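Of the protein chains in this complex, all but one are displayed in their positions.
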Amino acid sequence: MAGDSILFYALSFLIIYFALGVLMNPNPIKAAFNLVLAMVGVAGVFFHLQSGFLGGVQLAVYAGAVMVLFVMVLMIFDLKKERDAFSQGFLGNIGKLLAAGIVVSLVINNVILSSDLQLATSNAAKAESGRDTTKILADLIFTEYVFAFEVLGILLLLVAIGAVSISRIKGGTHADS
Amino acid sequence: MASIVPVLVLTAIVVGFGIFLVVVTGMLGPKLPQSELKKKSYECGIEVQETGHSKIPIKFYLTAILFILFDIEIIFMYPWAVTFADSITGGYGLQVLLAMGVFLFVFIVGLFWEVKSKALEWE
Amino acid sequence: MLTVDFVNIGLNHYLILSAIVFVIGMLTVLLRRNLIVMLMGIELMLNAVNITFVAFSHYNQLVNGQVMVFFVMTIAAAEAGVGLAICVSIFKRFKEVNISLFENLRG
Partner (left out) sequence: MGADLFEIGVNTAKLLVIFLMMVQIVPLLVWVERRGSAYIQNRFGPNRVGPLGLTQLLADAVKFIFKEEFIPDKNRRFIFYAAPVVALIPGALAFAAIPLSIPISVETFELFGQSWGPYTFLFQGYEVGIGIVFVLGVSSLGAYALLMAGYGSSNKYSMFGALRASAQMISYELALGLSLVGILLIFNTFDFQQIIDAQKGQMVIAGNALPLPNWGIFYQPIGFILFVIAVFAETNRLPFDLPEAESELVAGYHTEYGGIKMNMFYIGEYGHMLVASGLMVTFYFGGYNLPWFLPQAEELIASYGNVMAAVILHLVFLAKVGLFLWIFVWVRWTIPRFRYDQLMDLGWKTMLPWALANTIITAIVVFWMRS
């Protein structure tokens, strides 16, 4: 299992390193490139967890489409210099960091303490063996989750209409253009 | 079992090769004195008017946003395409076909609306 | 008893990774002042949640979690689309997307 854990640690290192890059890099475009690499790392984790199809979708949709949109918008803006990249106020920031620390330690604590419980619930319902995970996934989407699927279709239509309409608005109540 | 190790190894090879090329040719090339003029960006010899790119049309961004939405709808068709034959043999093919039919109808309405609303017009 | 196994990778390791990434995303939203970078923080948080879903799905041998990941990705893309549309219209008005400018926005 040594190779497995080395791979896991390498991927987690990459993900956390680039995620920190998003947090720390004051240049928004560089932050966006960092986020792309973090998402590629997440796709690697999906592949590693035998969910290749989701890994591919992660690459195609997240890294290849959503992030292209982010980078394009940032390039259109071309912010000359980033005014206050980080929030001001020493006390407030300390509070935020403390809150984050509490959240992460609570989660980790919970995870470690509950390790026995998960073993009990696994093996409850095994996937059919011999069939491709992708096909089971597709079957589920088009039978059990078909309503959610159709609603998502309508949601995407609404988002398309909404995005076009928002970009048509000429400044709203502050109109000067 | 599919492993991602070879993918990572190939990525490492490619990146290593690329960095090697960039670094080595950077060292091999002649080092001529740099002048201010040389550092300017190349715009066919005309004096550089604006270094920024402040006049980029919003169209590009609108195209990208519509791309994302349609891309996801297409990604939904991929699992459907590979499982469709199985569902026909399983006896619930019509249901799956109709589910995708409704989805495609929404897709077509969206596309029709985008074309109608001239969001995709480029002058 | 708190013992952490660093060699045999199990579900817990993925959950901890996901928690860390989630908190980094949260901090990005809390600490950064650029609207677009804050949206990126949200994407990071959604990714962390996806890792949890896939890890549970893998270790429980249940595919339902992966369906959820698929839906989360869709929602995330929709959210990014609308969020960036709003950012663009704000930018067209103020030539800036820093939220410190919008602290006293009014109707």
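As written, the chains take the letters A, B and C, and residue 1 is the first residue of each chain.
By our rule, contacts are C-beta pairs under 8 Å (C-beta built on N, C-alpha and C of every residue); 3 or more make two chains touch, one makes a residue touch a chain.
Quick caveat: nothing in here was measured; it's all calculated off a predicted structure.
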Can you list the shown chains that the omitted chain is in contact with? A, B
Residue touching the undisplayed chain, where the options are A:12, A:134 or A:167: A:134
Which of A:59, A:111 or A:140 touches the missing chain? It is A:59
Could I get the residues of chain A that touch the absent chain, sorted low to high? 27, 29-30, 33, 36, 40, 43, 47, 52-53, 55-60, 63-65, 68, 71-72, 75, 134
What does the interface between chain B and the hidden chain look like in terms of residue numbers? 2-7, 9-11, 13-15, 17-19, 21-22, 24-26, 28-32, 34, 38-39, 41-44, 50-53, 56, 60, 63-64, 67, 70-71, 74-75, 77-78, 81-86, 88-89, 93-94, 97, 100, 104, 107-108, 111, 114-115, 120-123
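Rule of thumb we're sticking to: only the chains that are shown with their structure count from here on.
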When B-C and A-C are ranked by contacting C-beta pairs, first comes A-C
Please compute the C-alpha centroid of chain A, do the same for chain B, then give the distance between them in whole Å. 18
Gap in Å, rounded to a whole number, between the CA centres of chain C and chain B: 21
Inter-chain centre distance, chain A versus chain C - centres from mean C-alpha coordinates, in Å: 5
Contacts with 2+ other chains: residues of chain B: 58, 61, 65, 68-69, 72, 76
So which bits of chain A are touching at least two other chains? 50, 53, 57, 61, 65-66, 69, 73, 76, 137, 141, 152, 156, 159-160, 163, 167
List of chain A residues in touch with chain C within their complex: 1-2, 4-5, 8, 12, 15-16, 19-20, 22-23, 28, 31-32, 35, 38-39, 42, 45-46, 49-51, 53-54, 57-58, 61-62, 65-66, 69-70, 73-74, 76-77, 79, 82-88, 93, 96-97, 99-100, 103-104, 107-108, 111-113, 115, 118, 121-127, 133, 136-137, 140-141, 144-145, 148, 152, 155-156, 159-160, 162-163, 166-167, 169, 171-174, 176-177
In the complex, go through chain A and note every residue touching chain B. 3, 7, 44, 47-48, 50, 52-53, 57, 60-61, 65-66, 68-69, 72-73, 75-76, 78, 80, 132, 134-135, 137-139, 141-143, 146, 149-150, 152-154, 156-157, 159-161, 163-164, 167
Residue numbers on chain C that touch chain B, as the complex places them: 70, 73-74, 77-78, 80-81, 84-85, 88, 92
